[in-house]
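Every protein chain except one is present and positioned as in the full complex.
Chains: A, B and C, in written order; residue numbering restarts at 1 for each.
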Amino acid sequence: MVRKLGIIVVALATLIISCSNKPAARAKKDKHTITIAGSTSVMPFTEKLAEHFMIDHRKFVIDVQGGGSTAGIQACLNNTVDIGMSSRELKEGEKMLNTITICYDGIAIVVHPKNPLKALTMQQVSRIFNGEIKNWDELGWIKRKIDAVTREEGSGTRSSFEELVMKGRGIDDGIMVQDSNGSVKEVVATDPYAIGYISLGLVDERVKAMTIDGVIPSIRSIKTGKYKIVRPFLYVTNGELDEDGKQFVKFVLSKDGQGILKKEGLVGFYD
Amino acid sequence: MIKNPVKKEQLVKWVLVTFALSSLLFLFLIFIFILFEGLPLFHKIGLKNIILGFKWAPTKGSFGIFPMIVSSFLVTFGALIIGAPMGLSCAIYLAEYSGKRLKMFLKPALELLAGIPSVVYGFLGVVYIVPIIRDYIGGSGFSLLATSIILGIMILPTVISISFDALMSVPKTYREGSFAMGATKWQTIHKVVIPAAKSGILASFILGMGRAIGETMAVIMIAGNALRIPSSILDPLRTLTGNIALELAYATGDHRLGLFSTGIVLLVIIMILNYIANFGIKRKM
Amino acid sequence: MSTKIAISGLRVAFSKNEILKGITIDVHRNTITGFMGPSGSGKTTLISVINRMIDFEENAHIDGEVHIDGHNILDGGQNTVELRRRVGTVFAVPIPLPRSIYENIAYGPRLRGIGDRIMLHYIVEDSLKKAFLWDEVKDRLSMSALKLSGGQQQRLCLARTLALKPEIILLDEPCSGLDPISTAKIEDALSELKKDFTIILVSNNTKQIARITDFSAFFYLGELIEYDTTERLFTKPSVKKTEDYIQGKFG
Partner (left out) sequence: MRINPRFTNKFVQIGLNLQAFFTVGILVIIVAIICFKGLPYVNFEFIFSYPEDMGRLGGIFPSIVGTILLALLSILFATPLGVGTAIFLTEYTKESKFTKIIRFGVESLAGIPSILYGLFGFIFFVIKLRMGWSLLAGVLTITIMILPTIIRTSEEAIKAVPRNLRIVSYSLSATKWETVTKVVLPSAIPGILTGIMLSVGRAVGETAAVIFTMGSSLRLPTSLFDSGRTMAVHFYILAREGISMEKAYGTALVLVVSILLINVVAYYLMNKAISKYS
């Protein structure tokens, strides 16, 4: 009994010690593991790409994690992941990383399908999120409070939204906050009086994308540069990628990979 | 295996002491690491600016969490307003009115439900409570009211179980004495049993508060997480726990430190509540 | 006849309450010695000193010396585990361990490191035979000991003690809760056992003491009133108190 307990204690201790130098250990352990983490906006698409990639490359294991753009970039800087995902441009202090733009994504302003309004101006959107416009009747609908939903501090989508739409105005504190594209969409899809912003790739029949300044968000309008609320989806790497990573990135940028992204409503490099 | 029994006994004792100390070590580590991460920000920004500050914009240098402290207390009291009377009357029913068989069945059944994961409560809140509030009362539904209802239900098992034990531990002679003086059952319960079990019932409320204030995932699903102090029960709000869970995965630098200072404030509140429940009240029992 | 246990000037107090007030007595090898006296006389406390089970009582203060084979067992360096192997105890209420009959008997030998199955089996059979229980349980050794009757349980406890191969056996009113038949069986067993062991029988039953012991001691309120051969003590007690007790005038 004593011995058993002893073994357990020793095992526990060894485990804790052995994992303090784990990144190196893992790199050696399995040659074909690629770890990717970061933006929750990019994550679902990366997962899809990985699923397809692994069908043809059975020896590969691709580990895709969320965490957010900033966390992904930090993890990349610490070498805890092979590839970081970001849904915003790099900031000062992050610029030493290599970036690979895998595609572009529009940010759609979405409302519930029952909402009769079809178009807003950029100005109106920013005033809604700034808290200046509080009721739908100010925009020509019923007398009912607007349930605006934003993303949380630190999100790449929010950071792009602030830069492209708010242009320096603050987002009001009274506005609801959700922590992913999916949860924003879920609120908008269930609340007829809600408005939010999500990745264009996630827009489906459950939510309605608004025309902004007369332009409907679509792959075409993004390509032609008419739709302005667009941000890049980036893969960031710290120095050169290893061969495994290169193979995956090559697949992502290939016609097949880009085709998958296009099917998801993203704007790639092929037509 | 060590043959000398005396030496072996000594060894065993030391191993067990180490095991017992591990709990203290873990508590210490938790405190140290949360404090270590969060305190530098208190130093940098100032205690007052964090605890009494109204603006939370960690990427822009504002770390005020006063609205979240207020909101945490609001949902906790909201949960108590809903859960305490329901839980207490359920406990009174179980302890004083129900038959032995029903008691044997209901009490464990209620306690089993304490095991239902909080995310399930949150999910049902989103699917059922939030739309009902939105359609029939107003607002977006993601609100203080919805959160209080869900938390109120979540603390029921805690309140029921501990109040029940407190009521059951009131000696039979108290009741018999009261009946002998011609009191009705309710008069006995109301004037004799409840006062005698008062500290246990209070402890159940405080432990329920502890559960409500610490709840996270269910809360971020239904609270709406807005940063302002709600001005009505239909407004969305963000609790301390919600703040941590919403932003932890994303945060770096000062932002992360800000979440750890949120953690410190939460930890302090919880420790005070636990202290009151465990040492202030139980001791009198 | 040589001395096995020599107790001198033994005082035991719990907090300020003195239970034994200076006891001096010699117990002889291969005899049955009866300790008798009304409740509160300190006889149970006395035997709990001999096997050092008194260590588990809180606030016990012990003074004096208890020598077994010339060695003071109240010494700080005494190995109590070893002592309890040499001094076996049977308690007033039979307390079988919640396991099988076989495992109850084998418990002690196993602790001493005896793992050999044949050896263990021999010890179990031998001990049960000596306790006059073998015939009743030989077919159901794997049955839970808790299912035995009270009398059988007490003989099981005796057998369990015998399996330790002790030198001394302390019995604390072993027959207090038993029917006459079970009592007779235990008494028969004890009379056989004194050939190999030194036995101390604590009892409030003067007739039992008279029936089976060689020496008797009478205790009263923590003091040893009289100690002699059983025959002499019961026929010509030198103290009036002893006579009154034996005749059942108090107790």
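Methods note: contacts are C-beta pairs under 8 Å (C-beta built on N, C-alpha and C of every residue); 3 or more make two chains touch, one makes a residue touch a chain.
Just so it is clear, the model here is predicted, and its values are computed rather than measured.
Asker: Wait, the hidden chain, what does it touch out of the ones we have here?
Answerer: For the complete complex, the undisplayed chain touches A, B, C.
Asker: Which residue among C:R11, C:R85 or C:R211 touches the omitted chain?
Answerer: C:R85
Asker: Using the definition of touch stated at the top, determine which of A:R158, A:K185, A:K208 or A:R231 touches the missing chain.
Answerer: In the full complex, the listed residue that touches the missing chain is A:K185.
Asker: Kindly state which of the options C:K4, C:K43 or C:R160 is in contact with the chain not pictured.
Answerer: Among C:K4, C:K43 or C:R160, only C:R160 touches the chain that is not shown.
Asker: Thinking of the whole complex, not just what is shown, which of B:I34, B:A57, B:M168 or B:I233 touches the missing chain?
Answerer: Touches the omitted chain: B:I34.
Asker: Which residues does chain A use to touch the chain missing from this display?
Answerer: 1-2, 5, 8-9, 12, 15-16, 19-23, 25-26, 29, 44, 47-48, 51, 61, 63-66, 80, 180-183, 185-186, 189, 206
Asker: With the missing chain put back, which residues of chain B would touch it? List them for me.
Answerer: So the residues of chain B touching the missing chain come out as 5, 8-9, 12-13, 15-17, 19-24, 26-27, 29-30, 33-34, 37, 86-87, 89-90, 92-94, 97-98, 106, 108-113, 115-121, 123-124, 126, 128, 153, 156, 160, 183-187, 210, 213-217, 221, 241, 244-245, 248-249, 259-260, 263, 266-267, 270-271, 273-274, 277-278.
Asker: Could you pull out which residues of chain C are in touch with the chain that's been left out?
Answerer: Here the touching residues of chain C are 51, 53, 56, 81-82, 84-85, 88-89, 91, 93, 95, 97-99, 107-108, 111-112, 157, 160-161, 164.
The rule is short, and it goes like this: only the chains that are shown with their structure count from here on.
Asker: For which chain is the distance between its Cα centroid and the global protein Cα centroid smallest?
Answerer: Per-chain C-alpha centroids compared to the overall one single out B.
Asker: Whole-Å distance, chain A centre to chain B centre, using C-alpha means?
Answerer: The mean C-alpha positions of chain A and chain B differ by 34 Å.
Asker: What's the distance between the Cα centroids of chain A and chain C, rounded to whole Å?
Answerer: 81
Asker: For a test of understanding, state which residues of chain A touch chain B in their complex under the given definition.
Answerer: Its residues touching chain B are 2-3, 5-6, 9, 66-71, 74, 145, 147, 152-155, 170, 173-179, 186-187, 190-191, 193-194.
Asker: Touching chain A in the complex: which residues of chain B?
Answerer: Touch residues, chain B against chain A: 1-2, 8, 11-12, 15, 55-59, 67, 126, 130-131, 134, 139-142, 220, 224-228, 235-236, 238, 245-247, 249-252, 255.
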